[in-house]
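Excluded from the complex is one protein chain; the other protein chains are retained at their positions.
Moving on, here comes chain A:
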Amino acid sequence: MGMKSLDALCSVDLVILFILIISTKDFRIFTCVEIGHILSNMDDDEFFTFYETLLENIYTQSQLSDESSSPSIRSVAMSANIANTVQEEVKHLIKVNPPLDESPIKYQVRKTSSELSDDNSDISDTYSGDHDYHSIEMSCSSICSHVLPNDDDSTVCAMVLSRWDDIMGPRTIRVWLPESVSEEESGPETEPLKFTTPKSVKAACQFSCSHQMSSKYNKILLMKAIKYVTSHTVNYTCVTGTSTPEQSNSALFIVPDLDMVAQSLMFHVPLSGSSPYSLALLVKYSKYSRFLPLRNLCQHWLERLSIRMAEFLLSVSKVHGIDGIEIPSSSMVDTWMVEMSHMLMSLEVNGLGDHCALQSYLSPTTLGNPLIERAVTSHLQTSGCTIVMGNNSSEINSMISFLALFLDKEAQSCSRLVFPGQKYTFQIGLFLQGLLLDEFGCRDLSYEELLDNPLPVTWVDLSKSNGAATAIRQGLPIHLHQKKVDHPENVMKVFKGESSIVHGLIQDLKRLPPYQWSGVVALFNQQLYKLALALLSVIHWNGVPSDHLKSYDNPTIRHLRSTLNIDEPTFLIVLAKAEKIRPGAYQLVMEGMVQ
């Protein structure tokens, strides 16, 4: 309270000092701290008079120096929350509490940079006038990995890993960005220093961008988006909330103001006292409609990633301790992210496209293939999850586009064709995908991946001679697949069933030109859907007896089949549909109720 004696003269001195500082900039941090110290000891009244004079001074100065610039000073009332956000963003830099004393700096900055940007300058120029962010720039390289493919077709524009810190709040731990940024950035200063001070990614990464205004603006938006995602995925509600580690929260954000669509997943590292983490995928807002049907696919990939990431973080914590804010950059983790990015890109490049494009691949020769009925039956029994492999890309594509008629819009968006000359690998979570066999008749496919797929897979091998018994193979039934039975050698069984209603459908389609197929198949799908609903209704009304023998001659199945008057392969199709409508139905019918 010694500061009580501070008189008006002193305040004026301070103001002059302050303005001096702004113009020289070199000692800003230091002086701001000092002023902050002084200010924090002031009375409220004193502070306000101080602030107002300061504001007045700066305003007149800016008017003198730049007549043409539009007036940009606003009232205290209006700037309150703006100032707050600014303070929030740079508080690590200027370690002072009074929220308002940063506004003058900002306004000053605005004036100097107003010629650079016009409309949205406020976003960029918060930082653009400053040159003393070296420390942050250093940290940028330690937080960001520029590894994702940078292509026009690339859907992902960033992956973000964040963590809730009990003291610091939401922290961005690591960001994966497209490659090119790192190229532009690879200046001489990236190497030398690695600060371990707390850092703001937002501020940091903004300096990694080029100096062109538009791309700079984009970068700033991206950084804002990253900050947004961090603060909204791991915040206090996820700590205080009702969610248990079992039900990991997922969220989808659509923020047009930040040009961002983000999907995030919260997860926990299996370690006592560990705080929640979140992994998020950022996509440009312009890709919203493209991204929409891919949400479930991305969700699945995020879940897989989060499981691996949790294991990774666990192993890291054994070395560095769990409190480490940083995680070391790991090429292994980087490849995971690249893998996901590649998967989304391959959908963009090789996707089925719209309805017309799909039609153009259909060919009557597909129906001439003797294994078509088995293929469709198995395709429907595995809920539309099918790999089509062969030597001839057009043959594969016409088969894929035919099988795609049985899928809904979302599943069609998560399917891809093949084009000659490219190399394809099996990608988890896709519905229909083609694989080109190489000259030795080999393909890139591991049983582990097949088991990791959310659904069991049908595999259609077109390279096998006509109607070969082993051409169609099918994964384990859905309920066993979900339990992950450890018999990799038995994963794919030769499939021989043939549904009678599928047979009837194929016979009819053979008489029709390909452009008429989709209508007939749509009604066929409706028939299956209604059958599935009827099945569910019967299950609910009759109930399912508890523990019947796990033999294949299951009385429930026998009864249900005779009630619906369908043969066994058709029944499994209907059951797969029912599982999709009401998860758990497959297991309920197959194994009965557990008491």
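To be clear about the criterion, contacts are C-beta pairs under 8 Å (C-beta built on N, C-alpha and C of every residue); 3 or more make two chains touch, one makes a residue touch a chain; residues count from 1.
Note that in this section contacts and distances are computed from a predicted model.
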| item | value |
| --- | --- |
| Protein that the absent chain corresponds to, by UniProt name, given "signal peptidase I", "Dynactin subunit 4", "NEDD8-conjugating enzyme UBC12" or "Guanine nucleotide exchange protein smcr8a" | "Guanine nucleotide exchange protein smcr8a" |
| Contact with the hidden chain (one of A:I143, A:L177 or A:L505) | A:L505 |
| Sites on chain A contacted by the missing partner chain, in the whole complex | 59, 70-75, 77-78, 80-82, 85-86, 110, 120-123, 126, 224, 228, 231-232, 235-237, 241-243, 246-247, 249-258, 292, 295-296, 300, 303-304, 307, 429, 452, 454-455, 482-484, 501, 505, 507-509, 511-513, 516, 519-520, 522-524, 526-528, 530-531, 533-534, 536-546, 548, 555-556, 559, 562-566, 581-585, 587-588, 593-594 |
